[in-house]
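Attaching a single structure in structure tokens format; questions to follow.
Every protein chain but one is kept in place in this view of the complex.
Letters A, B and C mark the chains in the order given here, with residues in each chain numbered from 1 onward.
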Amino acid sequence: MTSTIPDRMKAVIKPAREPGLALVELPVPSIQPGEVLVRVRAASICGTDLHIYRWDEWAQGRIKPPLVVGHEIAGEVAAVAPDVTSLKVGDFVSLESHVVCNECFYCRTGREHICENTQIIGVDRDGGFAEYIAIPAQNAWPNPSTLPLRIAVLEENFGNAVHTAMAQDVSAKYVLVTGCGPVGIMAIAVAKAAGARKVFATDISDYRLAMAARAGADLTINVAEVDAIPAILEATCHEGVDVLLEMSGAPSAIDQGFELLKPGGEAALLGLTPGPFTFDLNSHIVFKGAVVRGIVGRRLWDTWYQIRGLIESGAVDLSGIVTHEFALEDFDEAYRVFMSGESGKIMFHL
Amino acid sequence: MTSTIPDRMKAVIKPAREPGLALVELPVPSIQPGEVLVRVRAASICGTDLHIYRWDEWAQGRIKPPLVVGHEIAGEVAAVAPDVTSLKVGDFVSLESHVVCNECFYCRTGREHICENTQIIGVDRDGGFAEYIAIPAQNAWPNPSTLPLRIAVLEENFGNAVHTAMAQDVSAKYVLVTGCGPVGIMAIAVAKAAGARKVFATDISDYRLAMAARAGADLTINVAEVDAIPAILEATCHEGVDVLLEMSGAPSAIDQGFELLKPGGEAALLGLTPGPFTFDLNSHIVFKGAVVRGIVGRRLWDTWYQIRGLIESGAVDLSGIVTHEFALEDFDEAYRVFMSGESGKIMFHL
Amino acid sequence: MTSTIPDRMKAVIKPAREPGLALVELPVPSIQPGEVLVRVRAASICGTDLHIYRWDEWAQGRIKPPLVVGHEIAGEVAAVAPDVTSLKVGDFVSLESHVVCNECFYCRTGREHICENTQIIGVDRDGGFAEYIAIPAQNAWPNPSTLPLRIAVLEENFGNAVHTAMAQDVSAKYVLVTGCGPVGIMAIAVAKAAGARKVFATDISDYRLAMAARAGADLTINVAEVDAIPAILEATCHEGVDVLLEMSGAPSAIDQGFELLKPGGEAALLGLTPGPFTFDLNSHIVFKGAVVRGIVGRRLWDTWYQIRGLIESGAVDLSGIVTHEFALEDFDEAYRVFMSGESGKIMFHL
Partner (left out) sequence: MTSTIPDRMKAVIKPAREPGLALVELPVPSIQPGEVLVRVRAASICGTDLHIYRWDEWAQGRIKPPLVVGHEIAGEVAAVAPDVTSLKVGDFVSLESHVVCNECFYCRTGREHICENTQIIGVDRDGGFAEYIAIPAQNAWPNPSTLPLRIAVLEENFGNAVHTAMAQDVSAKYVLVTGCGPVGIMAIAVAKAAGARKVFATDISDYRLAMAARAGADLTINVAEVDAIPAILEATCHEGVDVLLEMSGAPSAIDQGFELLKPGGEAALLGLTPGPFTFDLNSHIVFKGAVVRGIVGRRLWDTWYQIRGLIESGAVDLSGIVTHEFALEDFDEAYRVFMSGESGKIMFHL
């Protein structure tokens, strides 16, 4: 069953092996068995999209132009393959960006987020900065029809925050979030919703620290100006923090975070460092008896059920996370604002 | 070091093997090595105290009069044994009621709450419905001096609620609390503080269900009037609940709770049934693949650190739990109100 | 791709709503997308098959004749649907008996064993006491071609034992297995392979207790003759056991098991009782602070990977579990031996 679907669509693509993107017209994709076609209504920009825009070393090694970019997507189901029974035309969905194989060891043991055959939309296959995207039905997560588009578009990225913050118990604990990009800010909100004793937030942008405070951080520290270590020790009766949520990828923040971590503390690492760096495994992990978890994507689909619960109950309020909206045509301006650092999430409406 | 301590004190005791209690004058207890003397400032009544008051079968088997009763206690340290360094005279403390041996298998593996040599104050040794009580220093938990007495006196009992609610993850989950005595009501508040998706509460007292609603329950059901099963199924899209916190000890509530529990769900059982009863292990536990945890007391001292974090952060508001205050002399009237069922916690001030 | 497959096959079916089974000739089943056709080489009898044979109350409520029975199956892939890439003709496979939907909450959170749409082969859809069975590809678990058939046929049932024994840590612990049918015996072997301190086994059959001893039980007790409680207390320095693996479904064994369980102990319940029974929740679970887990089937597919590891490494030796072999034609004699209680596993070869 299908609604009226045009033949062609607008899409933002990486057209060639060089910096920048282009708005083009493409055929609307066709769907394979098990897939649905989604009419995109909103999309947002992630740090990964910036790597692709700038065509940095990582992008050069991974991206094969031409490619429709974009992986944070919400929209309506416009068509379903004949064998799909879990969704119907008109359903309002947010997309999980990792297309997984369902057959490898990891998929078969409830850990699809580390599937060895993962393809990420907008990275390894066509993404959703476009009017339509074809995607496996299991990647289209149904939302209540009343969910605001500005929140639905965040769910994939919010899932990173939920996965990181929920990777260990934070209730009644001191939590430090290093790095206050949108994921860090949302992780602050999750930690507060889960009953953290105090949440501390560090960054080098006053704009983002102000967002962190609005999300519920009890103490925000601009580490370009203030030494976080004595400040947080003082705020914790010189105990340090029970949980570190590392969202920055900055070696200096990682060092600070582990230095502040209590013996027996737990760290969840989502941020990616620019490369290998000098790390004190003895002090930071071994002597502390610390537990450290690497965080990849979201648990499929455990995290999505948590997302639903946290949003539905109002425990987490995401209404302030999108700070800017653009038409897809204005993508260059959107990326410019994104690069300024003076934004929360930037959303395209289509 | 000591403040001025009188020779004799008022105390409420079980004087003989029969119903009722008596207010008497006793010598102030002396302290042993490792102990402190606490000047009691507040005490509250627990269900256990009622068993002792009524002199029921359990009480007849366990209690050896004469005994000072009462185990929910807050006060000030009045004297410390010479070998005690962790506390000083004047410290404001709440008491852990389980005196443990520190030497058995359970104590030596971080599970002092199931110590095989446990003595409970007010049950197995003199309690705190008295002006003074002698107790091991480790049982006197230091509070901030600014903590209201009406909250400090609750900490032991609040610990039952925290232990039960935190025995499994409740964040983003549907939680059912069966039984809305003070512990149930406080468990509701903990579950909400930890980010539960929805909390359902059942009881047969409208008075208590009104307290449950004030504590944050999303739906309260008087099971004397309404069938909880269809009501909660409807409120959960026919899924049932992820977590059951059983606080009533009523076989009918236990059956309802397990019937509403999802496959793979988790149940924490604190309530004590009147005795063995007909239980459907197949349907309630085996076929469901459920996880069921018996809950005894509080984790020593993990739960007390959680108590501190939850109160300090304001995540849980206990200000409405004590509904009545009495002088110790008016203990009979206090028990009368307690037995009416129209109360939250009842506190003695001394 | 297919090997030469006949049009018709032998099969043992429940022909009508009455006791007994029948050997008949049926068309070889056709396969749907996502399925494979398996040429059955071995099948074994489970307690469930006996319920169906006898046509008891449970069977009357669940089974819809005519139905090919049997769910413990090993064989070779004879044909694969065009969309199946994970298996090829000739692969040697054991079958997972639970056909799951992959779409419900439980399937999507790594808990397919409690799928709300489960169909069990030989119970809810045609089974494998037949020359051929059609089954979803994901239910056909590939074995090394060198694995003996007498072991391959056990994997499904062995999975129950692994799931139960591995549901909690047993290393260096006292473990009690109540009920020494084949699953109990295999659970003993798993507990020993995982480094249990001592494994105790109870049953009322000396034949089965002898098998338990050969599987590694340190102490076997015929509870029809000897009181297990003083015997096991003595063997554990009056501590009791750390872990209870309940495989009997006998209320008296369940009571004994919980009475012997240490405070803080863990129980995994696989056995099904004849119905609700009088259970002492207070003493058995609440006061003990026990953790109790209901066990259903096997974790899909976590348990299957564990099965592979335990068999491949030789940590568990299953070579003595099958005690009798029959041709499919002799099914009545096979059931007769099964009902005698003087057997381990009984296998059909085809």
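Convention: contacts are C-beta pairs under 8 Å (C-beta built on N, C-alpha and C of every residue); 3 or more make two chains touch, one makes a residue touch a chain.
Predicted model, so just to flag it, every value in this text is computed and none were measured.
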Sole residue of B:103, B:206 or B:329 that reaches the chain not shown, by the stated touch rule: B:103
Of C:21, C:74 or C:196, the residue in touch with the unshown chain: C:196
Touch with the omitted chain, as defined above, among A:290, A:311 or A:347: A:290
Candidates C:78, C:254, C:310 or C:334 - the one touching the absent chain: C:310
Touch list for chain B against the chain that is not drawn: 33, 83, 85-86, 102-103, 105, 108-111, 138, 300-302, 305
In chain A, positions touching the absent partner: 105-106, 111, 113-114, 116, 239, 254, 263-264, 269-273, 275-282, 285-296
Hidden partner chain, residues of chain C it touches: 166, 169, 171-173, 190, 193-198, 305-310, 312-313, 315-316
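Everything below uses one rule, namely that only the chains that are shown with their structure count from here on.
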Averaged-CA centre spacing for the pair chain C and chain A, given as whole angstrom: 42
Whole-Å separation of chain centres (CA-atom averages), chain A against chain B: 41
For chain B, residues contacting two or more additional chains: none
